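My questions will all concern the structure given below.
Missing here is one protein chain; the remaining ones are kept as they sit in the complex.
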Amino acid sequence: MNSIFLLLNLLPILFLYQFGGALHVSLPLTSEFTLSLIQTPLGTFFAYLSLISFLLVTIAQKSKKLACNYYVLQFLLSMAMLAIVLAGDFITFFIGWEIMTWSSYFLISKSNSIDIKSLQKYILFSLASAFSLIAGIVIAYSFAHSFDFSVISNSFKDMPFNIKVALIVLFSLSFFTKAGVIGLHYWVVDTYSKAPNLFSSILSAVMSKMGIYGLFLVYGNIVGYQELKMMFGTILNGTDFGYVLAWIGVATSIIATFKAITQDEVKRLLAYSSIAQLGYIIAVIGFGTTYGVAGAMYHTLIHTIIKLLLFINVAAIVAQTGKNRFSQLGGLIYRTPVSFVMLLIGIIGLAGMPPLGGFASKFMMYNAAIDTKFALILIGMLFSGAASFLYCYKLVYGIYLGHPTSKNLETTKEVPISYLIPQIILALLLVLAGTFPGAFIKIINPILVEFSLSTIPYSGLGVMNSAVGSFNGFFIMSAFVVFFVLILLLITRIKSKAKNNLNRFDISYCGEVPTQDTSLHFGFGFGTDLYRIKFVNAILKRSSSSFYESLATQTKKTSELFSRMYYGNIHNTMIIILLFFSTLFFIGVN
Amino acid sequence: MESGFYGSSLDGNLKCKFEESGLANTHEIMEKAVRWFRSRSIFVVAYGTGCGAIEMPPTFTSRYDAERMGVVGVATPRQADLIILSGYLAYKTLRRVIRTYEQMQKPRYIMTLGSCPINGGMYWDSYNTIKKLDDYLPIDVSVTGCMPRPEAVIDGFVLLQERIRNGEKAGWEKYDENFEFYKENQKRVLGGHIDPSYETDWYNLKSGGKA
Amino acid sequence: MSLGYYFLLPVLFSFLTPYFKKLGSFTLRGSSILLSLVLFLQTVAYVGVKLPQISQFSIKPPLGIAFILDGYSLLFLLIFTFSALVVSFYMYWFFEENSGRDEARFYVFFNMLIAGSIGMILSCDIFNLYIFFEITGICSYTLSAFNKDKLGLESGIKYLIIGSIASIFIVFAIMLIYLQIGTVNLGLIAQRFHLIDPKISVLIVLMLFIGFGAKAELFPMNFWAPDIYQGSISSVNGLFSSVVAKAYLFVFFHLFYLFNLGSKYMLFVMVIGAITFLVSEFTALNQTNVKRLFAYSTLGQLGILFMALSTNSSQTVSGALFHLTSHSISKLLIFLALGILIHKFKSAKIDILGNFKSGFLTIVLAIGFLSILGIPPFSGFVGKILILKGFALSQNYTAIAFILLVSIVEAIYFFRLTAMMLDKKRAKVTVKVGSVNYIILTLLAVLIILFGVYPSLLTHYTDLATNALLHPTNYLNYALGVGL
Amino acid sequence: MLDFFNNTQTIHMIIIIGSMALFFIGFYGIATQKNLVKVLVSFDIMESALFLFFIGLHYQVGLVAPIVDKNLKTFTSMVDPVPQAMILTTIVIGLAVLALGLSFGIEYYKLTGRNDISKMNELRD
Partner (left out) sequence: MIFQIILLIMLAYVVGFIYFGLYRNITARIQGRYGPTVYQSFYDSIKLFSKNNTVSYGWMFYLGPVIMATGAVLTLVLVPVFSDSDFLRSVTSQGNLFVLLYLMVLGPLGNALAVGTGGNPFGVMGVVRGLTRLIGLELPFYIAVVGLIIAANSSDIVHIIDVQKTAGLNIINHPLLFIGAMISMVGFFGASPFDIPGAPQEVYSGPRTEFSGKFLALLMSQGSLFAFAKLVLIVDLFLGGADSLVMLVLKTFTIFVAIIFIGIVYGRYKVEQAVDFLMKLPTLIAVLGLARIVWFG
C-alpha cells in the first residue's frame, strides 16, 4: 500500500517536471465557470515544495500500518494543494482550498488523541477562512465578471477604493487564518498537536504554506505590489500596508515564541514555533521589495524543510517511546543518536544559525527590513529570534539530553530506517541550503520577474547577495568545518585521560548521590523564569482562547434563546401566526 | 596510573619520543613547568564543616586575599584541585565528602583545618564523628589550631604549593594505591550503604540503568 | 402521455392499495415502486421535449382546467418523482424490517401525497391548486401520524391545525380574488392582478403569503415544523424536506412571479428568508434530537432559498434552484441514512446515534453534510457559489456576508455530528446496511458528487426553470389558452 | 320595509357583517380555546363564515340558483355557478380535515386522556 502511494506521489512530480513550466489546461465546468490550471514560477515553486514534502512523509509512513483510506485522503490532499498552487482562476483555487480543508479534517480525525473540540476548532477556523476567501472571490467577481486571476488582476485598478480594501482584508484574513497569525491561531496548536504525528508535519510544513501562497498570489499577482504602494502610500522606504502587515507578523512571531517556550508537549511547542516562523514570513511579505519577497520565499522553503524534519523526528520518537511530553522524555541521545543529530541540524536551522540554511533565509529577511528602513520590525524579528533559542534548546534537551525519565526510555532502540531516510534527505537539503544559498537566487529570480520586481544579482552558488551586504555560505560552512576539525584534533591530542562514558548518576550533585528516583531531568523547568518577567508574563497570561470561548458561549446562549421560541405550543403558534398576519396587514394597508 | 607527580599531563607516547630522541632533559623541564603551573593555580572547593567554615571567607577576601597566590574558590568538585575540610566530620558528612572527593579530577588534594579531623579534637568521644580522617581519606595538608587563623590557612596553601612544586607523592596517589584499605575503613563507619564508585559503564550497558 | 396521468396514476394506485394488500406485501410495496418508477420515467421522457406542455381537460383554458408543464415545474417534477422513487425503495426495506406495520395506510397516503404535490406544481388554476394543496396536506397529516403513538399523533394534530389555518387563509384569498377578478385561472389572475384595489390586493397577497408561508415553514410561522419532523418516521421526514416543503415553496414563488409583485415584497420576503435562516441555524445548535436538528437545518436551507429566489435576478434564482435540487438530494440521503440508524438504535438522540460503526454510512453522511454546507466538490457548493455570484452581481454584499456568517454557525453542528461519527473513543456498534439501502444511498451520494463535479448536467435545467419562472410569458399564453 | 331587505346591496351588507361576525367568532375561538374539539369547531365556524360570505356575495336579487331545472330559463338569470361548485368542494375538503382531526383527537385522547392543545408538548428537545 505504501509503495503504491509512494509511486502515486511521485507521478505528479514527474508530470510537473515533464511539462517544465508550460502547463496550461482549462476545463469548462459549467457555462459560467471554467477550471484552469496554469503553471507560473510561483506556483511551480510551491507545487514542488508540497509534492516533495508529501513524498517524504509517505516514505516515513512506510513503517506505520495505515489503512488505504488514509493514503487516499492524503493523496487527495496533495492533489488539492496542487490544484491550489496551479490554479489559474479563483474557482479552481477555492475548490482546491475546500478539498484541502475537508480531506485534512478527515485525516486529522484519524488520530487517536484527537477530541471533538479540537476537530471543531480546526474545521470552523478552516471554514471561516474559506468563507472569507469566497466572500472576497465573489466581490471581486462582481466587478471583474470573471473568476480568472488575470482578468481580476487587470480590473482591480478600476475598483472603488473601499472595495479594494475590503478585498485585501478578506483575502488576507482567510490566508492569515491558514497561516495562523496571532489571534487567528486558536486552532493551530490543538490541531498540530493532536493530529496524527506524521500528518502534523504536513499541516505545519505544507498546509500553512498554502496560506503563504495565497498571500503571495493576492499581494503579488492579483493586487500587485505596485498597486499596493499606490493605494496605501509609503512610509520610510516601504509601503504603509507592508508596515502594518509587518507589525502583525512580528507580533505573531514574538507572542508565539514565548508561548512555545512554556509548552510541555513536544508537538505544541513545534506548533507555536511554526506560528512564530510564519510570523516572520508575514512580516516581510508585504514589503513589496525584492528582498522582502525573496526573504519570505526563502523562509518558506527553509521552514518547510525544518518543520518536516522536526515533525518527522518527533513522530518517530513518539512512535518509538509512546511519550509526547518533555517531562516524560529525555536522555535518548545515546539510544537514538542518528535521530538526535537530525533534530540537532533541524534546530540549528530553526534558530537561524549561520552554517545552515536557516541563517540564509533570516539574513534575507533582515536585509529586506533594512532595505525598507523598518528598523523596529527588524528589532522585533531579532528579538523573537533571540527568544527562539530557548525553545530550540528545550526541544533538543527535553527529548534527547538530560536524563531518561522512565525505565523504558533506557531501552529504546533507534527509530526505524523509514523515518530516518526523509530526515537525512531533509538535513542534507538544509546543509546544502546553507552552503549554497546562491542557488536559491536562481529559483527566486523568475518569481521576482513575475511580480515585476527587480531581480537579485547572482554571483556564484555560495554567495548570498543582498542590498546591504552579502555573505559566502560556502566559505562559512567550510571554515566552520575546518576549525571544528582542527580544534577537535587539538583537544583529542591532549590526552588528559578523559574518563569517557561516565555513569549518568555520577554528576556533581552537592555530594549527594542521585538515584533512579531523583528527578534530574529539567524538561519541565523550562520557561518558568519567563513568568516572572513582566513583559513576557503579560504576553503569556493573555490568550485568544478567552475571546473564542466567550464567542462560543454567546453563540450557545443565542441558540438557547432562539430555541426557547420552538417550545412546541401549537396554540401559541397559531396566535403568533394570526398576530403576524394582523401586523402585516396593518403595515401593508397603511 | 603513571608514577610521577605530574601524571599523564604529557602524552605517554610523547614522553617516549622525548626519551628516544635524547631529549629526556626537555621532558624533565616540561614536567617541572607543569608542576609550577599547578602550584600557581589551585582551585578550592571549600567544604565548610565545623567551626572552621568561618575562617574561610576572610582567607579569600580583601584582608588576606588568597587569590594573590592563585588560590581561588570554585563551586563544583569537577573543577577543583583542593578540598578544604574545615572541621569535624560527622559520618553523614563523611559520605558527602567522599563523594565530593571522588568527583574531583586528579591531581586532587585535601586540606583540613583544626584538630578535629586529625584526632577528633573536642569530639574525641562523640558517637558519630570521625576521629582520624586520614584513615578514610588521604590528607595532604593539616592546618592545626582550634581554629587556625587565616594566616595559618595561607601557610597551609604555601606548604601545599611547595609540595606540589617539589613533586612529592600526594594523597590521591595514596588513595589509588590503597583503595581497598580506604574503602574498608569507610565501610566500617558508613555501614553497608557505601556509595557507588560508578565503576560500571552505564551508557554502554545493553540492559542499561544499573549502576 | 397526458400530464393528467401524473395525478390519475397515483390516485388509481392509491385506491387499488387494498387490493394490492390482498395480493401480498410484496405486491403492495412493488406497486408503489412501480408507480414511482413510471412517474419518474415519464418525467424523464419530458426532458428535451419542447416546453411548456399543456394537458387540458374537456374545456380549453382559461375556462377549463389544465395542467401546464414548463421549465420551472419540470425541475420540481424531476425532484419529486426521483425522491418518490428513492423513498419507495427505502420503504421496501423499512417494511421488511418492521413487519406488522400498517403498510397499506402508508402507501395510500404516500401515493396520494405524490399526486397532490405534483398536482400543485402542474395546476394552472388557483382553485385546483388549493385542492391539491389540501390533498397534500391531508396526506402529510396522516403520514406524520403514521406512528400511532403519542408523539406521532401529536405531530399529526399540530400539522393539521396549522394546515387548517393555512387553508382558511388561502380559501379567503381565493375568494377575494374571484370576487375581484371573477376567475380562478392563474393566467387571467396574473393579467388582471394590477387592476385590483391596492388595499384588497395587499390583503390577498398577505393571505397567500401566510397560507403558503406557514406551510413552507417560514419564520415566524414555523414553530410547529420541528415537532412534525420529530414525530414522524425518517423516510417521511425525507419526503417533507425534499418534496412537500419544496412544493409549497414552488407555489409560493410561482404565484410571486406570476403576480409580478413589486420590489417591496421582494425585500420583505428576502428579509423573512434571512431571519428564518438565522434563527433556524442558531436553534439547530442546541438540539440533541437528530430529527429536530435536521428539521431546523431544512428550515435554514429554505431560508436561503427564500432569500435567493426573491431576488428576481436570473443568476441568483438559477443558483437557488440548483441549491434546492442539491438540498433535496442531500436531505433525502441524510434522512434515509439516519432512518437506518434510528431503526438500529431505537432512538433519535444524537449521543446514542453517534455510536454507530459503518464506514459506508459515515462516508455517505459526510458527503451529505458537506454538500449541504456547500463545500466542493459536492453539489451544494455549485448551488451556493451560484447564489453568492448572483448576489455579487447585484452588489448585494450584505446578503453575501449574512449567508457566509450564518453558514459558519451551520457548520458548527454539521461538523459536531461528523466528529461524533469519526470519534474513535465511542463504544461502537456495527450497523449493517441492507443491499437496497446500499444501492439507493450510493445512488444519492453519486448524484451529489456528479452534480458537484459536472454541474452542467443540472445547470441546463435550472436555467430553463429560471427562465420559465422569471419570464412566464409562455406559461401565461398557455394558461390563457392562446394559440391552442 | 321588507323591500329594504330585497336589495342586493343590503343583502350583501348583511352577509358581509354577518359572515365577518361569524368569522371573528371562529377567530376568537381558535385564539382562546385550547380544547382540540373546540378548536376544530372554531375552524369549521371560520370556514362556514367564508362559505357564507362567498356564496352570499354572489347572490343577487332576482337570480336563481344555478341548478338546471324548469325554473331556469336563461343562463343570465342564474347566479355564477363557479363559486357554488368551489364551495361544495371546499366543504367536502373541510369535512375531511375535520373528520381526520377528530379521529386524531380521539386516538390521542385514548392514549393520553388529554385534549388540551397547549399541553401537547411532548415533542420537544
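The first chain written gets the first letter, and so on, giving A, B, C and D; residue counts start at 1 in each chain.
Please note the rule applied: contacts are C-beta pairs under 8 Å (C-beta built on N, C-alpha and C of every residue); 3 or more make two chains touch, one makes a residue touch a chain.
Computed from a predicted structure; not experimentally measured.
Visitor: Touch partners of the unshown chain, restricted to the chains that are shown, please.
Guide: Across the whole assembly, the hidden chain touches A, B.
Visitor: Quick one: say which of A:Tyr397, A:Tyr419 or A:Phe436 touches the chain that got left out.
Guide: Going through A:Tyr397, A:Tyr419 or A:Phe436 one by one, A:Tyr397 is the residue touching the chain not shown.
Visitor: Decide which residue listed in B:His27, B:Arg78, B:Arg149 or B:Lys174 touches the omitted chain of the complex.
Guide: B:Arg78
Visitor: If the hidden chain were put back, which of A:Tyr48, A:Tyr458, A:Phe480 or A:Phe585 would touch it?
Guide: Once the missing chain is taken into account, the touching residue is A:Phe480.
Visitor: Among A:Gly43, A:Pro196, A:Gly242 or A:Gly331, which one touches the chain that has been omitted from the display?
Guide: The one listed residue touching the chain not shown is A:Gly331.
Visitor: Pick out the residues on subunit A that sit against the missing chain.
Guide: Residues in contact with the chain left out: 236, 331, 333-334, 340, 344, 348, 351-354, 359, 362-363, 366-367, 370, 373, 375-376, 378-379, 382-383, 386-387, 389-390, 392-393, 396-397, 400-403, 468-472, 475-476, 479-480, 483-484, 487-488, 491, 494, 496-502, 504, 506-510, 520-522, 525-527, 529-530, 532-536.
Visitor: Which subunit B residues touch the hidden chain?
Guide: 6-10, 34, 37-38, 40-41, 43, 61-62, 65, 67-70, 72-76, 78-79, 81, 105-107, 203
In this text, only the chains that are shown with their structure count from here on.
Visitor: Ignoring subunit A, split the rest of the assembly into groups that are still joined by touch.
Guide: Connectivity without subunit A: B | C, D.
Visitor: A-B versus C-D: which interface comes out with more C-beta contact pairs?
Guide: Result of the comparison of A-B and C-D: C-D.
Visitor: Compute the distance, rounded to whole Å, between the mean C-alpha positions of subunit C and subunit D.
Guide: Once rounded, the distance between the two centres reads 30 Å.
Visitor: In whole angstrom, what separates the CA-based centres of subunit B and subunit C?
Guide: Once rounded, the distance between the two centres reads 95 Å.
Visitor: Mark out which residues of subunit D touch at least two other chains, giving numbers and ranges.
Guide: In subunit D, the residues touching two or more other chains are 30, 117, 120, 123-125.
Visitor: Which residues of subunit A are in contact with two or more other chains?
Guide: 563, 566-568, 570, 572, 574, 578
Visitor: Determine which chains touch and list them pairwise.
Guide: Contacting pairs: A-B, A-C, A-D, C-D.
Visitor: Once bound in the complex, which stretches of subunit C touch subunit A?
Guide: 157-158, 161-162, 165, 169, 199, 202-203, 205-207, 209-210, 214, 220-221, 223-224, 226-227, 279, 282-287, 359, 366, 370, 373, 375-377, 381-382, 385-386, 388-389, 391-393, 395, 397, 400-401, 404-405, 407-409, 411-412, 415-416, 418-420, 422-425, 454-456, 459
Visitor: Can you list the subunit D residues touching subunit A in their complex?
Guide: On the subunit D side, the touching residues are 27, 30-31, 34, 117-118, 120-121, 123-125.
Visitor: Give the list of subunit A residues in touch with subunit C in this complex.
Guide: 28-32, 69, 91, 94-95, 98-99, 101-102, 105-106, 109-110, 112, 115-116, 119-120, 123-124, 127-128, 130-132, 134-135, 138-139, 141-142, 145, 555-556, 558-560, 562-563, 565-568, 570, 572-574, 576-578, 580-581, 584-585, 588-589
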